[in-house]
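Here is the structure we will look at.
Just one protein chain is left out here, and the rest sit where they should.
Chain IDs A and B follow the sequence of writing; residue 1 opens each chain.
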Amino acid sequence: MRFAASLWGLALLLAQLGLVLANQVHQQVNDLFGHNGSGSATTHTNNWAVLVCSSRYWFNYRHMANTLAMYRTLKRLGMPDSNIILMLADDVACSARNPFPATVYANSGRQMDLYGDAVEVDYRGYEVTVESFLRLLTGRHAPHTPPSKRLLSDASSNVFIYMTGHGGNEFLKFQDNEEVSAFDIADAIEQMSEKRRFNKLLFVIDTCQANTMYSKFYSPNVISTGSSAIGESSYSHHNDVDLGTAVIDSYTHYILQYLETLGKTSRATLQDFFNTYDPARIHSHPGISTELSPTQPDGILVTDFFGGVVSVEVTPKADELDPLRTAGSAGWVSGRRRGARGIGEGGQSSPSPSPMKGPPMRRTEGVRGWANPTERQTEGGWVGNAALSAVLLGIGGYLLIDPRTDRPGIKRE
Amino acid sequence: MTRLIYLLGLLAPWVAASLSADEFHEALTLHPLPDGKLSVLFEFTTYFSGSTGHGRTPESHHSLTSPSLLLPLQQNNVSELSISFVSGQWDQHRSGQAGPLSYGSGGGGGETRGWLRNSKGASPGKVNENWVAVTNALGGLFCATLAPAKEGEVVKTFGDIYPPSRETKQNLTHFHVPHPEQLLCAENLTPFLALLPSKGVSGLSHLLAQPGVVLSWGFKAEGIEVIMPDPSTATGGLWKGWWEGVVDLVPVTGGSRASSIEKLFRRSIPRVFPEASSSVIRLITPEQDNFRMEPQAGSREEQWLDGRKREVMVWDLMDGGLVGQDLRFWWENEGDFGHPLKLESSPISISRRMAAPYASDGTFVIRITNNGDDQRDAVYSEVWPWWVKGWMSEVSAAVESGETEGSSSELLRHLAYHPSYPPHPSTTSLHFSLTLPAHATLILTIPYSKLTIKYTEHRPDAERGVELPSGVLTLLDLEGESDFPNSTVIQSRRSGRTHIYTTRLLLDLPTPDFSMPYNVIIMSCTVMAVFFGMMQGALSRQWGYVDTAMERLRGRGKVTEGARRGAEMGPEGEGDTEKIS
Partner (left out) sequence: MVILGYLWVLALPYDGLWKGTYIDEHSLQPAQVTMYWDWPNVHKADQFLERLEELVRSNSTFDERSAYLIQAFSEAGLSAGNTTSAVYASVMPPRSAGTETILISANWVSRDGGPNLRGVATLLAMGDFLRGQNHWAFNFVLVIGDSYLTGLSSFLASYHTLFPGVIWTGLNIDYPGHSFSHLGVFYEGLNGRLPNQDVPNTIAHVGKWAGGVEMRLHDVPEEAPEWVRSIPGREDVRGMVERYVVGARHLWTHAGYMALGRASGAHGVMAKYRIDSSTLYCTPASGPHGFHTLGRTLESTLRSLNNLLERLHASYFFYLLPSPGHFIPVGNYLPSSILLGASVVIGGLACPQPPSPAGMLYLLLSMGIGGLAWIAQTPLVSILAFLLPRPEGRARETVRCLAHIGYGAMIPTLAMLNYPQSLLLATVTIAYLVPYRSVRLVALAAHPALVQWALPGLRAEWEVLGNAFWPGVFAVWVPLWVIAVII
C-alpha cells in the first residue's frame, strides 16, 4: 500500500517536474526562436535547398557553374549536404573536354574551384527530368528512392529553390528536349504548401524571360525572384578562353558577388539582397515577387534561406548542469542564468563547413541581444512555477510520507 | 552490485569490438607500362565479422565498416555485391595487358552485379524487389545511377560468368545491371573515401583524396566488392574497394619517364592510418635492367601476374619510417623517353567493332586473338537492349587467315541465347562458348538489325546514339596466381584475370523529326478548324435580304416562323433566336 502510494507520489512529483520543465523549456524555446526578427507565430528550424541545372552539353558550362556557385554559397553559410538536393543535367567537371579536370570555375581567372573535394550530386545526367523534378517537389517518389534524392522538408523548413537553364515565356527547358511550364511548378508548389512541406519558400531563377516562370504561383509564403523580364534574355557574363565557353551568367554573377559578402551570422535581409539588383550591369531587368508572402523581404534574413543556421543556444561553463543527485531540490532551473550566445562572429571563408572543434565558444557580447529579454521573462515565469511546484510537492510528499492511508487487505510494512 | 553492472556495461563495447575484429589493409601498387604510362592501383580491404546478436534482433558490431554500406545489404539479403565505374579506354595493344590491374573492374561505364539470397517463404518477386532496393540505396550513396531505370534492364543470365566466391548457387539469384553511359567524377570519389575508415585523411587514402589529380588521369576505374558474412557457416565478411588510374608519364614527346610519389600526387608519403593492419606500397618492376628505385624496398617478392612472373618490390609503411618521404623510380641512362616501335600485345586480346553500320542494321565483329601456345576455353557474353535483334542463324565463328583448321562447330561449341520477349522490353543476352586456338585470331560475326523505338523512348540527346555495354570474355581454364613450385600448369593459365572486356560501342538510332508531332498537331488543328468552320457555316447559314419593316414587327413579337426564315442570322442584333409562338 505504501509502495503504491509512494509510486503515486513519485509519479506526481515527476509530473510536476515535467510540467515545470516543459513550461520553462517551452517558454525558452518560444523566446529563442521567436526572435528571428519576424515576430510571426510560425518559424523555421531547418533549411533545405533544391538546386537545378536543367541544361546539358558542354557549351552550357555556365549553367552548371551557376548552380555550383549557389551550392558553394549554401555550404559556406552552413547548410549540410544532406539538406541540399543538387541536380546537374550534365557532367562538365569530369568531361573529357574540360582541360582542368574535376573543376568548375565561375570566373575566367580560375581563382575558385566550385567543385571541390566534397561535392554530392544527387541527380546527375539523364536523371534530371521534369518528372523527377516535380516528384522531388511533391514528394511522390517511386518506392526505394534513396533519402539523398528526397526533399525531406517539413512544416518548419525554409526551402530555397534555384533553377537555371534555357527558358522562355512561362517555360524552362530540361535537357534540351522537354519543358516544364510555369503552371506545373506553381501546382507543385501548391502541393508542397498543402502538404506543409515548407514554412517559407524562396524561388530564384536565372534563365531567359525568367520572371514569367513565377508569375503563376498562388501558394502563400512564397517569395520569388528572376533574372529577366518577359521578352528579355539573360546574358552570360564572360568567357574563359582556355575552357572555350562562357563561365557564368550575369545575374548569378552579381548576386554571388553580394552573397560572398555575407557570413553565417549576417543580419542582412532579403530586401538588402534585392536592393543590390542593378539592371544596367546585369543587362536585364530582374523581377521580385513578394505578394504571396505575408512577411515582407525586409523582415526575412538572407540566412533564413541560405544558411544552415539553426538557432543554437550555447551555455557558458558556469551554466552546466550539476550531476543527477542535486536534481531533487527546488528545480534545477533556479539560480541558473541562461544566456543565449551566438555561434561565432563573422563568416568563414572555407568552402565547406568544418565541424565544431573544441568546447563551445563563450562570447560575452550579445550578438543577438537575447540575453536580457530571455532572463527577464524566465524570471517572470518563475513565481507561478514555484507556487505550483510547492503545492504539488506538498501533495506528493503527503502521499509519500503519511502512514495513515489504510486500505483493507493491505498490511502495513 | 550496481557498480559491477556499470563496469561490465562499460566493458561490453570493448569486448564486442575485439570479438568483431575488423581488419583493414591498404595497398598502393605502381605498375610502369611499356609505352611511357604508369598504372596506379589503390586497394583497400576490410574484413568484418558477422552479426553477433542472439536475440530476435540481429546485431552487427563493426568498428571500421560503415553501416551506410552494410545496412542496405543486410536488409536486402545480399550475399555478394560488386559495383564498378570505368572511365576511358584501355589500350590492350600498347600496354601489353588485357585489362587493368583491378580484376574486378567491369566494362566501360557503370556496372552493378550481385548475388542475392532467396529468403525462405518469400514470394519469388521479393528478391527482385530487394535488388531494386539495394541498387537504389547504393546509387544514392555513390551519387550514381545504379538502379535499373526500367524493370526490364536487369540481366539475370550472368550467373555462370560471375560465380559466387563463397556460397553455392543453391539459394542465390544473380543480378547484373550495366550502365554504359555512366561517368566517373568527384561525386563518386567522395562517398568512396567516406566509406573508408581512413576517410582520405591519413594513410594511402590521403594520396587518393585529390579529385583534381586522380580524375585527370586517363583510364580510371573505381569499384567496391562486398562479400557479406555467411550466417550458416559463421564466416566473416569482406569488402574491398579499389581505385585505379593510368598516368601518362611523358605527355609531351621528349621528356624523361622518371617519376615519384610526389610528382604523381603532389604529396609525400602520408602518415600511417593507425587502425590499419597493413599498409604497403608495391612496385611491379618492368623487365628492363636499368630500372632503379629509391629508397630501397623493404622486401622483394616474385609473383604471378596475369600469366607472367613478375618481380614486385614492397615497401611496408606501417612502421612509419617512410612518412614524409618520397619514393622515386627511374630508368638509368635513359634521357628522353622514346616510344617503343614494337609493342608486345597481351596474350589474349579482344576487340569488338561494328562492320557495315547502316541506319537499320549492321554486323558486330568480335576478334579474339590468342597469342599463346595453347588452346583456351572461353565464354564470350554480350548484353543488348531490346531493340537490337541479332540474326542468330547468321552467326559465324572462323579463324582469320584460315591457318589453323577448326570448323565452325568446334570453335563455337554452344550458344546460350536469351532474347527479349515482347511485350515487356527487356535485355537480350548472349553467351558464346568458344575454343580459342593457339596463335590465331578467332573472328565472331553477328549480324543484327535495329528495331524502331517510339519517339518518346529516345534519350534527350537522341542524335548521339545509345552506348552498348562492353562485351566480356570469360576464361574458363585459369589456375589463379598462387605459386606452386614444380607445377606442371601451363604458364598462361597462371592468371587471376578471369574477365577481359571490350570497349563500348555507340549505336546510331534513326531518329525521327521530333518537331513533327508539334507540326502535325498544329496542321491538323488548323485543318479541322477551317474545315469544320466552313462546313458548319455552309450547312447552317443562309444568305438573304432583311426587310427592315419585318424587323420592326419582329421586335414587337408579331412575326411568325415562316417570316423569320428569310431573315439573316448572325450577329445582327439582339435576340435573334427568340422563339416566337
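The rule is short, and it goes like this: a residue touches a chain if its C-beta (ideal position, glycine included) is under 8 Å from a C-beta of that chain, and two chains touch if they have at least 3 such contacts.
Given the structure is predicted, the values throughout are model-derived calculations rather than measurements.
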Of B:F48, B:W217, B:F265 or B:Y501, the one touching the omitted chain in the full complex: B:W217
Touch criterion as defined above, residue of B:G152, B:G321, B:P357 or B:P425 at the omitted chain: B:P357
Touching residue (missing chain; options A:L243, A:A268, A:I282 or A:I300): A:L243
Among A:Q16, A:S54, A:T73 or A:N98, residue touching the chain not depicted: A:N98
For chain B, the residues touching the chain missing from this view: 35-36, 87-89, 91, 93-94, 108, 216-219, 246, 248, 250-253, 338-339, 341, 351-357, 365, 461-465, 467, 502-506, 508, 511
For chain A, the residues touching the chain missing from this view: 56-59, 95-99, 101, 239, 241-245
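As a convention for this text, only the chains that are shown with their structure count from here on.
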Chain A and chain B, separation of their C-alpha mean positions in angstrom: 36
Contact footprint of chain A on chain B as seen in their complex: 87, 129, 132-133, 136-137, 139-141, 143-145, 147, 181-187, 190-191, 209-212, 215-216, 459-462, 514
Touching residues (chain side chain A, partner chain B) in the complex: 56-57, 91, 93-95, 100-103, 113, 115-122, 124-127, 143-149, 174-178
